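Written out below as structure tokens is the structure these notes cover.
All protein chains of the complex are present and in place, except for one that has been dropped.
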Amino acid sequence: MIRVQKEDFDISSEIDALVGEDRGIGGICSFMGTVRDMADGASIDSMTLEHYTGMTEKALSGIEEEANNRWNLSATLIIHRYGELYPGDRIVLVVTASPHREEAFMACQFLMDWLKTKAPFWKREEGEAGSKWVDARAADDLATDRWRQ
Amino acid sequence: MIRVQKEDFDISSEIDALVGEDRGIGGICSFMGTVRDMADGASIDSMTLEHYTGMTEKALSGIEEEANNRWNLSATLIIHRYGELYPGDRIVLVVTASPHREEAFMACQFLMDWLKTKAPFWKREEGEAGSKWVDARAADDLATDRWRQ
Amino acid sequence: MNILYFSWIREKVGVPHQDVTLPDGVRTVGQLMTWLMENDDHCAAALAEQKAVRVAVNQEHVGFDHVLNDSDEVAFFPPVTGG
Partner (left out) sequence: MNILYFSWIREKVGVPHQDVTLPDGVRTVGQLMTWLMENDDHCAAALAEQKAVRVAVNQEHVGFDHVLNDSDEVAFFPPVTGG
């Protein structure tokens, strides 16, 4: 399941809803990204996430489908927020549930890595260093590359 | 932080308490293990977790310290339950918070792998196949071996 | 053809989207970029650094050699930074 929203989310409720009555699940891995108060040594006051409505949903559904093709997953969830956020705010949540922990871990990392390089979001930071668009990290491209077969 | 307890836990409250006011955290990885309703093709009614009081706390603190030596972590949490549990119940929670996602992911996997082979817990399942102690998995030893330097 | 711009490329172009008719001789994404840059100074500034430009056609990532249709939705943006 994927959701692109302005609103915050609660990880307990999301996991409970995702797992439901599935008693075949043995492991649930999750990753939550949050806004930091510093970037490159300068303090951050706020962050605005722009996204490409329509393509975002398509891209997230695509990587979710790819993860489900690669691993035996009982349920998956991607929530990504957009709009104005502040240090400490939650940005993204990825949850993967599987009978076995190894697959839950692999799929969760895969989803985060692909999301970082494929989902059409752009961060703009406001802070000590003025207002600036965040640069893509070379490390994120490398992280994505390791999943290519 | 480590906790060995009979009681259930709530992942949202645990993460909120762990993160506190630390705005340097950019990623929070968590893994939650749950009781499955099947084992080796036979249905499970309940599971009892025996543990070695004293050594458990020592072993969990030891692997938590090791994770903090290996990676740049802002906060870590291990909660492990003992006693009688039922399918769908939460058994274990590991949370790792870091400025960067890669370190949070690595540390969370490391903690789960080590916990599986070093923490003195033993599972006994009651179900269709009678009452039996769970065998250790060779895959868990292999998962632990990959972290040896 | 509807063209969308995002992030600092949108800011440099000055508008979030443009409606253009694909001229004769413009068949690929790369040719569209060259044509946009020749006809609009803002586009020229926005798309100048080619290796910083990513393209989606009908909401799928494509390369500069992708062949266009008149009804396509084309988007130009810098490398993504979500997550």
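Going by the order they are written in, the chains are A, B and C; count residues from 1 in each one.
The working rule: contacts are C-beta pairs under 8 Å (C-beta built on N, C-alpha and C of every residue); 3 or more make two chains touch, one makes a residue touch a chain.
Values in this document were obtained by computation on a predicted structure and should not be read as measured data.
Within the whole complex, touches from the chain that is not shown fall on B. What subunit B contributes to its contact with the hidden chain is residues 33, 49-52, 54-55, 58-59, 80, 91-92, 112, 115-124, 133-136, 140.
Keep in mind that, in the parts below, only the chains that are shown with their structure count from here on.
Ranked by how far their CA centres sit from the centre of subunit A, the chains are topped by C. Mean C-alpha positions place subunit B and subunit C at a centre distance of 48 Å. Centre-to-centre spacing of subunit A and subunit C amounts to 26 Å, using the average Cα coordinate of each chain. Per-chain CA centroids place subunit A at a distance of 23 Å from subunit B.
For subunit C, the set of residues that touch two or more other chains comprises 83. Contact with two or more other chains is made by residues 33, 112 of subunit A.
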